[in-house]
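Excluded from the complex is one protein chain; the other protein chains are retained at their positions.
After this line comes subunit A, so read on.
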């Protein structure tokens, strides 16, 4: 048992929380209390209590023992709405079947870091969630001790039933909830030993599962309120362009259309938050009664766009410096490629240097050099961007899908001038996030539109609006070089990485620390295309590139690719080079060893091509082995074996689901997806031409294994995503005899690769 002070975020544990039962919640209804029991089949219905008692900001207990736990963080499919309340319930010592989960609204008085990003919800919430549960438990025990006239030390709890040692007296949580809500918050509480966990480490079903499979309203797009109008925006067709004029009046008379106007979401003098990334500030807006009517009006709206002189000039100068004269300044994918290949590395900066890599490269008997690239990507959350806003004279109510409610609140404060306490932000379940909904311009747009209309509105992006709106994963480019001596020993390693508009380099990650002479360089090239974090930012490219290069290097050195990595990790563990290495070599090696064993590495069957990869990011370690074959020009993924070290696994089956999803997502994006540009215009605007992975292309089987080490949990939303791209590239090589350097790999596969016979 460990003691923790409850002082951190103390206001969290103070009672009388005002938000409970707030009118805007998407509808806490009886279905919330119906869910499958643990075999997933039978349905269990909880009786609601007559009265609730707030024990602290995280939970309330009913007079009949039913517990409501508020899940603080936004749910984007990473399962925190189930796993975070599980952690509270564990320390509360309550029967999980008695728990009802509700999404908490933004409330910075109670919760810290209500953000979905960086795979940090569980890691950073671990202690506060446990403390919240343990504090409530302690208050219930104190109340029970008072009632029984006994010592707290003589009380034990099992599943919400308090028993007195030495007598057979028992009290249920529901019976002492009222008294507990009056108890002073303890200064210090005890947390459980890991060995005593009863809920953490057991698989619990998604708390929204039943609602999802029966089509109940859950998502932002499902919000319909009385008197609500639908709003859609019309944005410039190309990056580098801006609004000039439009035929608003003709469109206003169309059926169902209420108004047509422009907004300036982010006026120049507004102080922006980091999350206010938006390619286009001035937008045309159509407001009407129904979505279809607004969509028709959008089509009829004739907007004239013009070049934004500053933006195109900036690109013309940049392109000229690379020897391209007379360009339009609107961006093209082929110009991007030229810029990255020709000028990028010329301007690189050294980020880390160990030993004397330059000298070793000069002495080398062999140098292996390879370059890898990837395109821009759109996030393509299946639920397009949207938000509900009801801005009145004195209050801004906002409801919808947002990964960064706390920052969005600041943006609304700055844009509309409302005090923070007059801004109410509530989160719906989200139809995907992947980083896209970190950037809440759509929330601000909704607020501005609602204010202008003086009415509640729901802003809806069409798929086309969503896909062409920017905030893309940047395009990246990296060159690796390795110096080998006459005995085929690796003597120096050089990585030079860049992109538009940022570099994917992590200078202190493996193989830094494992090579005596190491050089890491970085560069970037400006763009008018807006970019943002995309599931495992930067890692989502550099992992695959690095792991492909190491594979090729191992082959050149005549080594088994797993053993090669393990040898390097041993070196990093026993005698690390440099001091800033930001990974734990032993944990890294642990997942590689596990995946080697679980996949029967080395005993592969002849018609299956295998590739391996391992990576560390967002505090977790993942190793993957991918088995595939190529049928004509069609890749067929038979199986992926994953070994994961994320410390304690809170909800094992859901964690497996997350690893499976990350694996499929990584294969999909590396193999099929890309966003290209012509004269600044995104060349794909819907799923007919933008390829996402589909059912037949997914692995036939995915096996997931977790390292059990009892270490405090780290995240899982991102770590399984980057490394699989390397395993895929390495397996493709085994299947075709050809190395794949440029994502999406399907392009090279289709352009006539001969399958190795």
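By our rule, a contact is a pair of C-beta atoms (placed from the backbone, for glycine too) under 8 Å apart; a residue touches a chain by one contact, two chains touch by 3 or more; residues count from 1.
In the analysis below, contacts and distances are computed from a predicted model.
Undergrad: Which choice in "(2Fe-2S)-binding protein", "Cytochrome ubiquinol oxidase subunit I", "ABC transporter permease" or "Rieske 2Fe-2S domain-containing protein" gives the name that UniProt lists for the one chain left out?
TA: Matching the unshown chain against "(2Fe-2S)-binding protein", "Cytochrome ubiquinol oxidase subunit I", "ABC transporter permease" or "Rieske 2Fe-2S domain-containing protein" yields "(2Fe-2S)-binding protein".
Undergrad: Who touches the missing chain here, A:201, A:217 or A:237?
TA: A:217
Undergrad: In the complete assembly, which of A:663, A:714 or A:743 touches the absent chain?
TA: From the options A:663, A:714 or A:743, the contact with the absent chain belongs to A:663.
Undergrad: Which one touches the absent chain: A:124, A:242, A:293 or A:629?
TA: The one listed residue touching the chain not shown is A:293.
Undergrad: Tell me, which residues in subunit A touch the chain that this view leaves out?
TA: Subunit A touches the chain not shown through residues 36, 39-41, 43, 76-79, 203, 205-206, 208-210, 212-219, 221-222, 224, 230, 255, 290-293, 295-296, 380-384, 429-434, 462-463, 653-654, 657-658, 660-665, 668, 686-688, 692-696, 698-702.
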